[in-house]
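Some chains have been omitted; the remaining ones sit where they do in the full complex.
Per-chain residue numbering starts at 1, and chain names A, B and C are given in the order in which the chains are listed.
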Amino acid sequence: MQLGKVVGTVVATQRDPKLGEMKFLLVQQIDFNNKPTGGYVVAVDAVGAGVGEVVMYATGSSARQTVLTDQKPCDATIMAIVDTWDIKGKVKFTKE
Amino acid sequence: MQLGKVVGTVVATQRDPKLGEMKFLLVQQIDFNNKPTGGYVVAVDAVGAGVGEVVMYATGSSARQTVLTDQKPCDATIMAIVDTWDIKGKVKFTKE
Amino acid sequence: MQLGKVVGTVVATQRDPKLGEMKFLLVQQIDFNNKPTGGYVVAVDAVGAGVGEVVMYATGSSARQTVLTDQKPCDATIMAIVDTWDIKGKVKFTKE
């Protein structure tokens, strides 16, 4: 999984029928020092994340292993909201 | 998923039989500021996108989860046409 | 899918038995301006492509969706020979 920050939303009404009313979030990829890497992904949200939150997302076929995304043409899913992480025992990020 | 702009079409008559008459679109990858990243993909279109439109596409096995692409040797599918996206509440793109 | 130019062949007699007598082609990745990207792939050929031809190839599990590559340890397959492509209505490549 990669760490990311939810920065926005994508609206797309004309879509493959299998997607249903799924919402799409724009996620800026971050590294483990909480800095943007320059990458991003549009992800389906399986955990109720909001703009500004730091999350973990899975990509590829693993993104389809939630009840919400099963058998959907979706290759990136937010599967957890991050509370905190540490590096060598030192806290690097804490959710506000 | 990634954001992209449809810039052209690819014609290929000699093809694997499982592809049938599927059409291929040339998609320029864009970032969330609507700038080209330098990457591209040739994608199957599951939603009736046209040249000039901004779309979302899925890659890998997720690209085969539409009715159109099921069990086909296809690793990139346009699964939605983008209406709009915003970053931190500010609209970054609106479909004309 | 990505665009590529077939530039050579790879011979490998000591191989996993599931591969049978499959032939391997060396494919130089090209961008949509028909310039090499610096990348390459060794691909199985499902369509009878020859050296010098411009092709499309699929990677990952999608590369196993042809009759030839089904359940084989193969992660890249040429699934079409390109006749032509255009960008914004202007032809960029035509097969000779």
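Rule of thumb we're sticking to: contacts are C-beta pairs under 8 Å (C-beta built on N, C-alpha and C of every residue); 3 or more make two chains touch, one makes a residue touch a chain.
Predicted model only: the values in this text are computed from it and were never measured.
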{"item": "Where 3 copies are displayed, count of copies in the complete assembly", "value": "5"}
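Quick note on the criterion: only the chains that are shown with their structure count from here on.
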{"item": "Arrangement of touching chains [line / ring / star / complete / other]", "value": "line"}
{"item": "Separation of subunit A from subunit C, taking each centre as the mean of its C-alpha atoms, in whole Å", "value": "32"}
{"item": "Length of the line joining the C-alpha centres of subunit B and subunit C, rounded to whole Å", "value": "20"}
{"item": "Touching two or more other chains - residue numbers and ranges from subunit C", "value": "61"}
{"item": "Contacting residues of subunit B [partner subunit A, same complex]", "value": "1-3, 31-32, 46-48, 56, 58-67, 69, 77, 79-89, 92"}
{"item": "Of subunit A, residues touching subunit B in the complex", "value": "7-19, 24, 26, 28, 40-43, 51-52, 60-61, 63-64, 71-76"}
